[in-house]
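I have a structure here, written as structure tokens, and I will follow up with some questions on it.
One protein chain omitted, others in place.
As written, the chain order gives the labels A and B, with residue 1 at the start of each chain.
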Amino acid sequence: MQHEQKEAAPQPASDAGETDTLAGSWGILSTLPGHPMMWILIVSEILVFGGAFIAFAGTRLADPELFRASQDHLDRLAGAINTMVLLTSGLCAALAVNAMAEAKVHIARRWLAAASALGVVFLAVKMVEYSTKLGAGLTPTANSFFTLYYLTTGFHALHVIAGILILAIVSWKASLETIEIGTTFWHMVDLVWVLLFPVVYLMR
Amino acid sequence: MSKTPTKSYYPSRRALILTWAVLMALTIGTMLAGRVTTVTTLGPGLLAVLFLVTWAKAGLILRQYLNLRTVPAAADVMMFLIALMLVVVTSLYMLAR
Partner (left out) sequence: MKYETQKIALAYFAVAMALFAIQVLGGLIAGYVYVFPNTLSELVPFNILRMLHTNSLIVWLLLGFFGAAYYLVPEEAEREIESPMLAYLQLAIFVLGTLGVVVTYLFDLFNGNPFLGKDGREFLEQPYWVKLGIVVAALIFLYNISMTVLKGRKTAITNVLLLGLWGIAIFFLFSLYNPKNLVLDKMFWWYVVHLWVEGVWELVMASILAYLMLKMTGVDREVVEKWLYAIVALSLFTGLLGTGHHYYWIGTPAYWQWIGSIFSSLEILPFFAMVLFTFTMVWKRKREHPNSAALLWSLGCAVLAFFGAGVWGFLHTLHFVNYYSHGTQVTPAHGHLAFFGAYVSLNLAIITYAMPQLLGRTPYNQVLNMVSFWVMSGAMAFMTFTLTFAGIVQTHLQRVRGENFMDVQDQISIFYDMRLLSGVIVVIGAFLFIYSVFVPRSGEVIAKTGVAPAE
């Protein structure tokens, strides 16, 4: 076509596709730490969880008594401990980036491993919570409270699992950029829990 | 990448550890305001405290851990989104009590 002079310069076939995956030419989004796509994901996740929390508070309107009684079955202390676990894990992740910025790969990997280990602790506590609930017959279909409880916390736990995998990958393919992207995801998971805990466990 | 990550681009180790300490303290605040070990209901005052503490924690995670302090406008947008969500949730809680 004649209208094409602008992009006439042929790109070598080999590098096309690879350069696409790195940040750059994203307009204002390029200034964000980590990869712009990760921020698109983070905002989407905040919207999804935000929607779920609003659903939670909205459903409670229909039957506050049921929600209060059901919520008292939750282990609030375990939730608080898990908050601390994740926040500490977030510190480890941030320190990994910090080490990587000084080109200390080994230290960065160690911090990433610590962050993941705390992620596993979080999941373990969560499993204990789930098994006591399930053992008491409080299943996802027990009532509307528990449906939303399992949905929000379960969806979050899936993100913790995904986050551990991502941290493993960026620790394997360690570079400042990959680690920054991976830990960005991890902090998002952290952030979601910080919002989830008061809404689902505490407010009453 | 348009940004050039220099050392000062990331929060210092000291700043991170300080952030973590404040987050821990705020979590204790959450536990107190949320009365984690008591079967009770929370009055509007405690709900408001919970709201503020949670919002402050989110701010620290965003600005320090996620390093959004380098892009203050983005931090503001996120903080606004989260505040909006918390306002809706808290008001819905206060509606039925």
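Methods note: a contact is a pair of C-beta atoms (placed from the backbone, for glycine too) under 8 Å apart; a residue touches a chain by one contact, two chains touch by 3 or more.
Just so you know, these numbers come straight off a predicted model, no measurement behind them.
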## Note on the structure
For the chain not shown, touching visible partners are A
### Message
Which candidate, A:Leu32, A:Ala52, A:Leu138 or A:Ala157, sits in contact with the chain we can't see?
### Response
A:Ala52
### Task
Could you tell which one of A:Ile40, A:Ala69 or A:Ala162 touches the chain left off the display?
A:Ile40
## Note on the structure
On subunit A, the omitted chain is touched by residues 1-7, 10-11, 13, 16-17, 20, 24-27, 29, 36-37, 40-41, 44, 47-48, 51-52, 55, 140-141, 147-148, 150-151
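By definition in this document, only the chains that are shown with their structure count from here on.
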### Query
Hey, how far is the Cα centre of subunit A from the one of subunit B, in Å?
15
### Task
Would you pull the subunit B residues touching subunit A in the complex into a rising list?
1-3, 5, 7, 9-13, 16-17, 19-20, 23-24, 27, 30-31, 33-37, 39-42, 47, 50-51, 53-54, 57-58, 61-62, 64-68, 70-71, 74, 78, 81-82, 85-86, 88-90, 92-93, 95-97
### Summary
The residues of subunit A that touch subunit B in their complex are 22-24, 30-33, 39, 43, 46-47, 50, 53-54, 56-58, 60-61, 64, 68, 72, 76-77, 79-80, 83-84, 87-88, 90-91, 93-95, 97-98, 101-102, 176-177, 180, 184, 187-188, 190-191, 194-195, 197-199, 201-204
